[in-house]
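Note sheet for the following structure.
Removed: one protein chain of the complex. Kept in place: all other protein chains.
All chains are identified by letter, namely A, B and C, in their written order; residue positions are counted from 1 within each chain.
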Amino acid sequence: MAILQVTDVNKNFGGLRALHEVNLDVEEGAVHAIIGPNGAGKSTLLNCFVGLLTPDTGSVMFNNTSLLGIKPHEINQAGVVRVFQTPQIFEDLTLLENVMIPAFAKSDGAFRINAWQRMRQRTEIRDEAEHILEDVGLIDQRDVICSSLSRGDKRRLELGMCLIQHPKLLLLDEPTAGMSRADTNSTIDLLKKIGERGITKIVIEHDMHVVFSLATRISVLAQGTIIAEGKPDDIKGNPKVQEAYLGGAEI
Amino acid sequence: MDAILLQVLNGLDKGGAYALIALGLTLIFGTLGIVNFAHGALFMIGAFCAVSFNKLLTFSIKVKDESITFFDAYKEVPYLEVWWGDTGKAIIDYSVPLSILIAIPVMLLVGIIMERGLIRHFYKRTHADQILVTFGLAIVLQEIIKHFFGANPIPQSAPEIVAGSAAIGTWLGLSDNLVYPWWRLIYLGFSLSVIAAVFAFLQLTTFGMVVRAGMHDRETVGLLGINIERRFTIVFGLAAVVSGLAGVMYTPILPPDYHIGMEFLVLSFVVVVVGGMGSLGGAVSAGFLLGILQSFASMNEIKSLIPGIDQIIIYLVAVVILLVRPRGLMGRKGVME
Amino acid sequence: MTDIIKKHVDRRGVIKGGMASILATGIMPSILTSPAYAADYLNAPTGKTVTLGFNVPQSGAYADEGADELRGYQLAVEHLNGGGDGGMLNTMTPKSLKGNGILGRKVEFVTGDTQTKSDAARASAKRMIEKDGAIMITGGSSSGVAIATQSLCQEAGVIFMAGLTHSNDTTGKDKRANGFRHFFNAYMSGAALAPVLEKAYGKERKAYHLTADYTWGWTQEASIAQATEAIGWKTVKKVRTPLGAGDFSQYITPVLNSGADVLVLNHYGKDMVNSLTQAVQFGLRDKQVNGKDFVIVVPLYSRLMAQGAGKNVEGIFGSTNWHWSLKDAGSQAFVKSFGQKYGFPPSQAAHTVYCQTLLYADACERAGTHNPCGVAEALEGFKFSGMGNGDTLYRAADHQCFKDVLVVEGNDKSTSKFDLLKVVQVVPAKQVTYAPDNPMFKGGELGKCNPGKA
Partner (left out) sequence: MSKKDLSVEYSTILIFALAILTMPIWLSPIGAGYPDLLQKFVIYGIFAVGFNILFGLTGYLSFGHAAFLGIGSYATVWSFKLLGMNVIPAVIFSIILAGSFAALIGYITLRRSGIYFSILTLAFAQMCYNLAYSVLTPITNGETGLRVLKTDPRIFDHLFGRGQVDGPLLTDLFGIHMTGYPGFYFCAILLIITYYIAMRIKRSPFGMMLKAIKSNQTRMNYTGFNTRPYLQTAFIISGMYAGLAGSLLAITDPLAGAERMQWTASGEVVLMTILGGVGTSLGPVLGAGLIKYFENIFSSYNDNTLHAALSFMPDWLNDVLTIIISPFVGSGWHLTLGALFMIIIIFLPGGIMEGMGRIIQIFKPNKPGGSTKTASQG
């Protein structure tokens, strides 16, 4: 069954039509890629899922509850977690703290005053965080302040921060943008590895190499509408997609 | 009716003063991203430009008063009067408006020295650091002025010809009680023209265009390869001149003392924030809005309705506006939030 | 901890000091001769010196006034220790002072900054009492500070000789057994001014009050309104203005239409300078209302304020405690020594604190002790003259001085920058005296004098 159901979503900015009658079903366990040329409305669509934008009409249902009109932290608590295009991490804190904080959100909920608790009393969280850091390959720098990390490391850290929350649905906004080929490949490997955990993922991506290495299903967005949807192989041969990409040399 | 008209005039006059003081502050905020707690000190230095200029003009021949033996009492006659007679007298009479001429270069210099010597090292520092260093600077400047001029207010008079009141009511065929001091009318006109000049400068010159672009998006302008640093210096100098002139022209209304800047500091911050960070238009409209509301809140009829309202009106309005409009009247998203 | 050790040393010091003073002065130390007052009181001087605490504003709006007060204090200390030309020591009668300090001990002093804030003033006074061992605190340039410091001194157990404080409350509902005021008060201002105003402006007047919105302003407003209503004036309106308003235009314009022909400015310091300057700018003084010239009255004047308001004060009536141009011997002696030391004439602030210091010292001599209870008893009901205000009484019932009050006018023919006020009339003490249970002063209680820890 579909874990995320997007039905007839419309969004206009002033006179500009950003999304038009978008329908999308994401199956549980899938890696669903959304591709499309610049300005097609991919990020707008993603923003509608996490409460950053509210569609003018239409509905976004996650596990049969609406994601519209509720606050970002509630969406997260429901299990929808987002990786941003520019890494959003806690720059002034250490890597370990960065990963521990989301773990607290998972275990303690949206708000809890545990002001008298010592951090060390929460060994379970600490162990888990160290484990995740190991997974993303940053365990050596666990006590380093994040602002000194490279961009690629920041992205991996953010991914780790999202993973520790055991999301049901992970939204990845261009996870490899601006990365070198080597970094991209290691990120793909990482995403594949976490793919084994059975987390449903939506990936927005320009790099078709990444898309076709990961995606189990692809939707193509152009000028605010879904023009095609299907398995990677179907999309590869789709003439409408080729047209949308103006010759589609990459494909 | 008269009472309301007079309060409107009061409000406009206050508003002009608030807007003028806030203008420089918001320029510095918007372009340089500096929280300048020394802004009040600039106003104060401007006021003391007028005082010093007056002292200079009235440098006097001292004739000992022989009837007093315990201490040196002098009859003082300014040299200018001795040399040039009535012309000299007239020059002294006009000392406040004339001191604008020296205030402009002095304030520009003060602004440039401040920016070059201190402020520029704080562009990348936290707001907390900026607050502490500019507050420290403000105290130092104040104490220096106190050392030379004492703590007592020093009266400055407007030129004789505009010392009295304009009979506005008589002109308009209304009541005789509708009078308003000439100097306050001049101050209103002056502040409006300075505001207009600053706007024209920012709208019509290429320099202004760059500054406006900088207020909008500092990083991009920096990336365009424009020498933004030099322009920052000039903007700071300009802001210093604007607040200095506000200080000069205010001296006949409020005899200046060394503490005058601190009294305007909080108010100017409130005006700027209510107007919206980084918005010149916002600062000006907030200035006038607060000025007029303050005047009306001070009317006896309203005070008897809500006791003490005139004491808190500015803050109350600030709270209400900031709750209704999250970024003040015209603020933009992401500036100092 | 440490103070226990200190106290031991101090006890020994008492005897030593006592011996020393016998040897030094040849007079029987009064500590031994007046058994009525215990020798063990707070900060009892033990050596050859006695420390006084001068607590004045050194920063803030009244810093210049504070500086002048300090000059007055320093002059007083100099004269007490036998330096200079002696100033009022030569004119004060009766006098027990000998020019050898107080009770043979050299007078020393410590200073502090009140910042014109109650908190800071109390902190500063506490430092003087706790650290510097001051036996008497004096100073203050606003009533709030004076009242706050006075009650502190009462609690701690030292004498407080108030400086500039004009509120009725200081010796009214907030009076204290350990506190004494030489300066005049708002009631006296009203009582002194009213007859002069009646003579100058007539009985048919309508007054509009602008009042600083805090306790001093209120007591002055009430005092002046009462005094002027007694001569037939009507009070049109009393409007409160926020302290430090700066621009008073929104309070001045309603005066134009109110039908009033007198504006009373119950402001002090910077507020008064600003409101007066602006009122004159609004052409109030050029107006004719009800067929009479519109006039402004500033009930409490000081020379520094007149300086700040410049030529706007010309012809405006007000009252003051003392002025350097007085011709009596005491004033002349004081102006002479002050002028020769500093090069300019003293203000009323310098005068009142100078007198207070001398009066305290004299009371110590008469009581033969620094014990606050002894000093207070010596001051209570003390009659003296030769200190610039004619025959003066320190009334026992409320610790207020009753003396001549000056009505002054802004000088329109000033020849020098010191010559800003001219004395219109010296109002005799009798005319400004009131009963201790006057409604304006009711509600307080002196209580018992407190000599501090026994």
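Assume contacts are C-beta pairs under 8 Å (C-beta built on N, C-alpha and C of every residue); 3 or more make two chains touch, one makes a residue touch a chain.
Keep in mind the model is a prediction, meaning the values are calculated, not measured.
Shown chains touched by the hidden one, complex as a whole: A, B, C. Of the listed positions B:Phe70, B:Tyr250 or B:Phe269, the one in contact with the omitted chain in the full complex is B:Phe269. Across B:Ser285, B:Ser298 or B:Gln311, the single residue that touches the chain missing here is B:Gln311. One of C:Thr111, C:Ser141, C:Asn168 or C:Gln250 touches the chain omitted from the figure, and that residue is C:Thr111.
Seen across the whole complex, the unshown chain contacts chain A at 50, 71-73, 76-77, 81-82, 84, 88-94, 97, 100-102, 104-106, 108, 110-120, 122, 126, 141, 143-145, 147-148, 161, 165.
Seen from chain C, the chain kept out of the figure touches residues 1-3, 58-59, 63, 66-67, 70, 108-113, 117-120, 122-124, 126-127, 130-132, 142-144, 147-148, 151-152, 154-155, 169, 174, 213-216, 240, 242-243, 445, 447-448, 450. Listed here are the chain B residues that touch the chain not shown: 35, 118, 121, 125-129, 131-133, 135-140, 142-144, 147, 266, 269-270, 273-274, 277, 307-308, 311-312, 315-316, 318-319, 322-323, 326-328, 331, 336-337.
Definition applied: only the chains that are shown with their structure count from here on.
Annotation of chain A and chain B: not jointly contacted by any chain, touch as defined at the top.
Distance from the centre of chain C peaks at A, each centre being the average of the chain's Cα atoms. Legend note: the chain whose CA centroid lies nearest the centroid of all displayed protein CA atoms is B. Chains B-C form the pair joined by the most contacting C-beta pairs. If each chain is reduced to the centroid of its CA atoms, chain B and chain C end up 36 Å from each other.
Here the CA centre of chain A is 75 Å from the CA centre of chain C.
Residue positions of chain B touching 2 or more other chains: none. Those residues of chain A in touch with two or more other chains do not exist in this structure.
Of all residues in chain B, only 2-3, 6-7, 9-11, 13-14, 17, 65, 70-76, 146, 150-155, 157-158, 163-165, 175, 177-181, 183-184, 252-255, 257, 259, 263, 294-295, 298-300, 303, 310-311 touch chain C in the complex they form.
The part of chain C that touches chain B in the complex is made up of residues 59-64, 67, 213, 237, 239-240, 242, 244, 246-247, 249-251, 253-254, 256-257, 270, 273-274, 277-278, 281-283, 286, 304, 307-312, 335-336, 338-340, 342-345, 415-419.
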